[in-house]
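All protein chains but one are shown at their positions in the complex.
Note that the chains are named A, B and C in the order they appear, and that numbering of residues resets to 1 at the start of each chain.
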């Protein structure tokens, strides 16, 4: 196989998981602008996700968010997904929207609230059993707003205890992916604020526990690709929540704010063997003002383009320049791949996959957007349920 | 008058405006935790504000937010305020919660939306006429989320045009206070992102237009007291929205995150003559997880304590050390005031004002919290209406 | 002229000024790593700058830094420049390396130090007279390290007074470019920390005073292209100091850290008419670990590439999508230009200019690097003189 053929082969097998909640309404604390045609239930979300996969060819799975996607019959949901050409992916827990969680969930000072939170996580594992999902994705809104509000260290103890109980419940082939986040919704402390904290907990839990990197969850100036490289080196990178940001956790389309950063991240993934491993590539975004399905298609394409560029890096030339300490040449080798316009290559790959080479145009032309606006009238639009 | 007597006199005349919306529910995009006893209408908000003033003695005015505080009869509202010992303060506009404002208000690409936004601002001036308010406080959520989404410069032109129309409408003694904010809810550009932008617009508008400094609206590392000193020097400091933050616009209690910063700000206010001028000292906070009335009392007290410390700075000793270039001594003079425990002094001042020296305890003892929980049952709790 | 021809014509006339100090040694507070072959005097710096222009065709001027580039005979220096195909550009002042400047220069509490600083600035205008330079570029290291150390407002008064005296001295066609910087070397306050401060001073000084945007001098999260658009709208953008940064004022090669940001900046320049105006495009970089001449060539090329992409934006399509409020399409139009690989176009432009299409390779092949290493032996290498 020629090198270009290998790059194309890798691109054909890429899989980016889309999040069910990105198909619903979202917003900021100031306002949620509802959009016409938004799904009213998990089944309609899968319908939309099916469209994204139909036109991109690389979005075969859909993450659920419990309780937003709770249904009576998960077998029916899985079947509906299959019918649309997709599968159920990771199960995301939610322990931040019940009134009991005002001061935390799994780290709450009150044992009864902690019990409730852990029970919810166990319920999620049960749903994974039903859907065949591999990954339980855990993000905790837990933290404090004021110095002194609660004891930092005791909260870590409670966190460890809760995670251990859930870890024990995991079945063969199931994993726990622990996400960290600098701040929001808590403003003084966050109980899993950085990769170090997530890593330390996962290390103690065991092989099935891995860290999730959400690209919007870092302090300004943090070198995310360094974290990616380190976690891959430690065998502890579970996956990504891709999105982009200018300031905080903006949840914009992946690659929209800093495409060079996304490329650098994907380069470390490729270099660290993460592309052909069990790392989960997921989106986690909020399309507050733009059309949701096309925004997700664009995001998937942005990840694809960054991946293509990363795959095109001339590894030999790079290694040689690095070994020589030739700063400018090593940088030039990397930039040469980044500066390449990979869109023609991706159009080719899509053609070979039997897809329209232009997913955005093809989606716009297919009439789905108009159809759902016309048909999805009445009922309760899906949203974050805040 | 001795120096200490002058400090006490200044403290007795201090006035911190509380925001009507801080008495209602608030939260993050993830969840609004409703609290029992929260006001259901502007009249009940004034009842609560009256309690804050009753116990602190330095919170005589209450800012309104339109449309959240829209009533049929503003004379009745003013009378109700007077009855509770307070007055209506600034009128805050809201051009971010109508569906039309998805892509902006006064900067929107569509002239019809801009018209609607300006009309709302003019309505707010009308309310000021009715309530006798001096200040129209303008904060715009306008901005864009993606590069290219709209034209940065054209949006500035639209902003200038809209502001000019509203400025023309201002009556004798009325002012326009323009607030800036780094980001949120827009994530790529914000149309008034920094003090420079607000200042440039106010300069062109004229004498009645001034800049508002919200202490939570800056990039990390921004020296806020420098901006305060500069705006006072230019005669363009209109007022403050006090709150505190660790990361972004956290809207925590003033002085909670960085009491030393609040002190430095108040020192520049005192040094620049802002304390005895027309600078408006307002709070703008969100009490997402803590009790609202006591949190506001605490915030008012924190501003008081910072002010007391600022007033205690030995100006002569400071000037002498600065003139000598004695870095350590100049710093020591400032820190000497900061390190002073001013709580005994403030207890004294309160005693002289006929108040309980301990506002928090006195409020807790008065039974108001229990009373409103018992009585304010049913109806729609006040909130941000997002 | 076709559109592409217009783009090429614009690219042929581009002019990026290189800084004399970038040809000398530089480093961090921890270490300056000296490089073999570095110039020993301003004449040798011009020799190197001549090479950069010879191979790029778009670096026709060289900025001086006084006193580092002080010579007895500026006519001889100008003649030497002309001989190498370049001209003297802006004159940069230095009021931060004399022991007297420990607590500031033009803002120092001691009038004698201020006098000395202003005299230096006046000397720089004299050098401009001698070299025919248009621009006096002012960056002040002034500031304080500790709260209380000096009076913020008095320092502004001193700054205004000093600038006014220098402004008066400017001749016909001469300009004063005032640079702002968030921090470093002062850590608590900086006397010109942001564009608002620089703008306010320039406004009062008059038409000849304009603001310089150094792309590394902002707080994290600052939207630089917004500032560029605003300053152009106000007629107050004097020029750029290009470089790039990940954290603070890293002074890396322009476009190396965030090429997308450089493109967005250049897009606002083009959109605001800044490309065909008197805006000065300068580099200000430190090549601490990489070869200096090739690093400068690379930087010039990076600016060129960003400019080419900015010129390729389909302005009509963009305006149409913006007017429609089509967020995704407007963003797509911009990204379409950014994602274009403009290197073939630039190779073509260079060919038409009679240059080697590959400046980096051509420079490496010409032997200059080896030549200066061999010849520039002995003497005192140029550096920052810290």
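Convention: a residue touches a chain if its C-beta (ideal position, glycine included) is under 8 Å from a C-beta of that chain, and two chains touch if they have at least 3 such contacts.
Since this is a predicted model, take the numbers as computed values, not measurements.
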Where does the absent chain touch, in terms of which shown chains it meets?
A, B, C
Using the document's definition of touch, tell me which of C:65, C:114, C:245 or C:264 contacts the absent chain.
C:245
Contacting the left-out chain in the complete assembly, out of A:48, A:268 or A:305:
A:268
Which listed residue (A:118, A:335 or A:349) would be found touching the missing chain in the intact complex?
A:335
Just one of A:61, A:131 or A:145 touches the chain that is missing; which is it?
A:145
Of the residues in chain C, which ones touch the absent chain?
26-34, 96-97, 99, 101-103, 141, 145-147, 182-185, 187-188, 220, 245-248, 250, 252-253, 256-257, 288-290, 384, 386
If the hidden chain were put back, which residues of chain A would touch it?
102-103, 109-110, 145-153, 156-157, 182-183, 188-190, 193-197, 199-200, 203, 218-223, 225-227, 229-230, 232-234, 260, 264, 268, 271-272, 318-319, 321-323, 325, 327-328, 330-335
May I ask you to list the residues on chain B that touch the chain which is not drawn?
220-221, 223, 246-247, 256, 258-260, 289-291, 294-295, 298, 305, 327-328, 331-332, 338-341, 343, 360
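The rule is simple: only the chains that are shown with their structure count from here on.
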How many angstrom lie between the CA centroids of chain B and chain C, rounded to a whole number?
39
Using mean C-alpha positions as chain centres, tell me how far chain A is from chain B in Å, no decimals.
38
Contacts with 2+ other chains: residues of chain A
220, 246-247, 256, 289-290
